[in-house]
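Of the protein chains in this complex, all but one are displayed in their positions.
Order as written gives the chain letters A, B and C; numbering starts at 1 within each chain.
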Amino acid sequence: MAGNELRVTSSKNSIFKARPILVALWFSILFLPFKGAKAALILFVVLSTSIVLSRSLLSYAKSLREKGQAVSNRIRTIKLSTRSLFVARYSLLLILIALPFFVRDYLLDIAILTGIYIILALGLNVVVGFTGLLNLGFVAFYAIGAYTYALLNTALGIGFWPSLPLSVGLTALSGFVLAVPALRLRGDYLAIVTLGFGEIVRLVLNNWDSLTKGPNGISGIEPPYLMGISFWRLSNYYYLILIFALLTIVIIKRVYSSRIGRAWIAIREDEIASSAIGINTPMYKLYAFAFGAFWAGLAGALFAGKMQFVSPESFTFMESVLILCMVILGGLGSIPGVILGAIILVILPEVLREFQLYRMLALGSGLVLLMIFRPRGLFGGKSVSLRS
Amino acid sequence: MKKYLLLFLSIVLTLSCAKKEETIKIGIAGPMTGDQAKMGTDFKNSVTLAVEEWNAKGGVLGKKIAVMIADDQRDPKQAVSVANKLVNKGAVGIIGHFNSSCSIPASDVYNRAGIPMITPASTNPQLTEKGYRGVFRVCGRDDQQGKVAAGFVIHQLKLKKVVVIHDKTTYGQGLADEFKKFLGGMVEVVYYGGIVQGDKDFKTVLTAIKDKKPELIFFGGIYPEAGLLVKQARELGLSVPFMSGDGTIDPKFIEIAGAQAAEGTYLTFSPDPQHIPTAKEFIDKYKARYGELGPYSIYAYDATNILLTAVKEAGTKDGKAIIERLHSMEFSGALGKIKFDNRGDVTVAPYVVWITKNGKFEEYWKL
Amino acid sequence: MLAQQIINGLTLGGVYAIIALGYTMVYGILELINFAHGEIYMLGAYAGIIFFGLFTAIGLTSYSLPLSIVLTLILSIIFCSSYGFTIEKIAYKPLRKAPRLSPLISAIGVSIFLQNYVMLTQGATDRVFPYLFGAAGFDFIGARVTYLQSFIIAISALLMLSLHFFVARTMIGKAMRAVAQDRVMASLVGINIDTVISTTFVIGSGLAAVAGMMVAMYYGLVNYSIGYIAGIKAFTAAVLGGIGSIPGAMFGGIVLGLVEAMGAAYISSEYKDAYAFVILIIILLIKPAGLFGKSTEDRYK
Partner (left out) sequence: MYLLEVRDLTKHFGGIKAVEEVSFKVREGSIMSIIGPNGAGKTTLFNCLTGLTKPTKGKIYFLDKDLASLPPHSIVKLGIARTFQNIRLFREMTVLENVMVAQHSKAKSGLFGSILRPQGFIDEEKTIKEKSIEYIELVGLEDFTNTIAGNLPYGSQRRLEIARALATEPRMVLLDEPTAGMNPQETSEMMDIMKRLQEFGKTIILIEHDMKVVMGISDRIIVLDHGIKIAEGLPDEVRRDQMVIEAYLGKETH
């Protein structure tokens, strides 16, 4: 069947059509054993009132959606003269450069983390957004990049810069290796195999004590050191990340609008048609995995340099899911969207520090709601068919 | 691209500066959430109790003492980032962290910032061997604990073949290795291996151990895994005595293993606070306010008092001066006399062997 | 020693098989990997603890232990089935016509939601199931088997047989197989697709509840994250046996349990969880249809 078009059926509103009281009762009964009668009662009252108002809520939600649609369409179609676009872009750059002078360390720390996640999200976007291959084990490459630098530095004393090409190269190679089995597999099987790969890497890091010191992790990693500037101080590290993040954006943008980028998009749209017009689809899937892994390796090395400590606990499946959320929230295949997705999902939890506990709860339900109501994410201009 | 406008807005949104106010800030760091939240709460209760007492007497250096609570969720990465946060917020001293796997990486941050850190519970020797001037601990060290355990097996139980397993964590593996080291050639270790923390099924490794016919199984690790190991060993018909360290001395261990299976388990831990005369006053206050005493509550209480006394005697908020003061002073607290050696460990750390008897822990043997 | 490891492997395999049945049925009908199925199993374990605690509180357990266990089992089956039913209606039904990967991502979302939902309501520390059966057991060809272990192996075999019978003989079973073959044709001959899909989720979740209860009694210790690894292992078992085939899920579960036990005993127990992933990648490369499954030319579907 031709690339299946995304049609959200009407069955979605049938949930609300059923008598609201019954639905509210149903959820409170489900909740009852977990938190006892009192909490269930409160939930029942809250739910039933909200669903009863659902008619107005639904229509409100619809109008919200239309407005949202209009806004995001208008954003996409704002005919900004190139001059004012030029001004906007460079004033943003100036602010980013001046940031360390009037912001305290704690926020710099978050800005650095945001930079690292932007590089990761852009890397995953190449695999999921451009080529349409769901990679659930992306954190494995992040870990390989981090541990390669950590080991080279602590065991052999090699500095950040000489070991960077090696850790990034090794990660790209492992991207290639993972892709080989993935070539013959269809979407959902591929997702599970990549997930398996991610877990195997984490288990090896956790259990190969002689090399990786197991769950205790490796500490005392040297931060990068360049021409007399020790990047230990946060503001210096901030600039390092800023440069690398901008480099990532420019390079990925250029590859996207080149012959290679077009081939990836073609594979996402319709793999059979792509091979019928001369694209060596298996080879380009390998490139996508390796290229995506390359950036994860870079982010890993930068993370290790910043934290000066790596342990398997920071490279779990949840990390892969978080990066995937950034790509989906931002908009599959849209570079500015993915950047915004990364910014939101790093800064929001910090701003809502007291709700720290509910962060993953929101992430989980967010994924479900995104898939149902906004599969294209915030900026995904094109309704993407996450190739079957 | 026009979308960069939106990026610009979101970045401006995040710029905010915290306001300043005049108090002496000390930080507590430990697992406040996650599966070891109980240990973190013990910390918080004891430190708050000590700080309230000091504030009642006018605080220190004429200023009120404020407590900053940092949750590292037992994750080394979080430990480093909360450590940075506490340093940024101007903490004068730190009580914490709880797990050795968090204290070690966090100590790099505190050392660089030059502020003192006193951990009430991280027992891995590595913490004080990095030569950091400002790192102290009021609890014992695994090697001291391992020595007492080995002495007990050699001299008291007079066994020849033992098994040593650990949960591969900084604490668990550290304790197991120390125990093995002090056994020397006197006792043969027929099996040495690791299990994965958080795992539930140990039948396979216990079967392999049963094959080796040991006279005792030593486990370096904490109560959840210890409880499962004992229970599943008994289910496999492996009835040899089981021994572990201070990470297992928690009523939950008996609840998980079942009183019958846990009967006769040996545990190394510091002397029973109930027996120490100076601790009586603290125990009554703590129990009155928070109920059941955690294994490390008394240590956190003493650690706080030591830190605040050092700040008072040093007469300044400057980290370096407080650290020197901590090295030179002698403090008598709930645990009795406490003096730090030049590496930051307590000079005297007597460990004793406890035993579980019909569902309760009792002191059993002294080196 | 080998006999004991086989017993260990069989018990583990029994639990994986029961969960794998859920995966195989849902995948057969919707071609969806119900990533949240592992969490339903975890909910089953918690339900077991909560309901059993309730019965002990009202004194039923001291009155008659077997009755309170059976009642707990029934209640947790109903409880998990209703969760399975609700999840299908909220997270999967709206995505029935969406591209194949959307429901998978939605399932991952549900899985994370459930894990944290239980962590927040029941607390992060492990919950303990009272230690009922003690270490009582019997010796069998040189291995020590507790009654509970034999009970688990028997139950998983029984469940597989009854499910196989249900799918082969009953009307709903036929409808399920029809929907599995071709959803459009099935609806044309008057099968109500939605009820069939809901029944599949209800049965699958009920099975997961049984597995959850077993594990709660067997290990006596449960926390909110046991569903994740167990879920992936059960999926591996389903794929090993041939996704969509009920005997395949059973066979795959047993084989996986044995491989894990043997691997842990003879290779290294630290990599216990890795064996499942290695097997998964190998099968998907060599024989994606698995041992019993029908080979679907699914690359160019």
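Here is the rule we go by: a contact is a pair of C-beta atoms (placed from the backbone, for glycine too) under 8 Å apart; a residue touches a chain by one contact, two chains touch by 3 or more.
Here the structure is a predicted model, which means the values were calculated and not measured.
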| item | value |
| --- | --- |
| Given A:158, A:260 or A:344, the one touching the chain that is not displayed | A:260 |
| Residue numbers in chain A that touch the chain omitted from display | 1-3, 5, 251, 254-255, 258-263, 265-266, 269-270, 272-281, 287, 291, 382-385 |
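Keep this in mind: only the chains that are shown with their structure count from here on.
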| item | value |
| --- | --- |
| B-C or A-C - the one linked by more C-beta pairs in contact | A-C |
| Inter-chain centre distance, chain A versus chain C - centres from mean C-alpha coordinates, in Å | 30 |
| Separation of mean Cα positions, chain C and chain B [Å, integer] | 38 |
| Junction residues of chain A - those touching two or more other chains | 206-207, 357 |
| Residues of chain B touching at least two other chains | 33, 168, 194, 196 |
| In the complex, chain A residues that touch chain C | 4, 6-9, 11-12, 15, 26-27, 29-30, 33-35, 134, 136, 181, 184-189, 191-193, 195-197, 199-200, 203-204, 206-207, 272, 317-318, 321, 324, 328, 357-358, 360-361, 363-368, 370-372, 375, 385-388 |
| Touch list for chain C against partner chain B, complex | 1, 4-5, 8, 11-12, 123-126, 128, 131, 134-135, 137, 144, 146, 215, 219-221, 223, 225-226, 260-261, 264-265, 269-270, 272-273 |
| Chain B-touching residues of chain A, taken from the complex the two chains share | 75-76, 78, 80, 85, 88-89, 91-92, 95-96, 99, 102-107, 109-111, 206-207, 209, 214-217, 219-220, 232, 307-309, 311, 313-314, 334-337, 339-340, 343-344, 347, 351, 356-357, 379 |
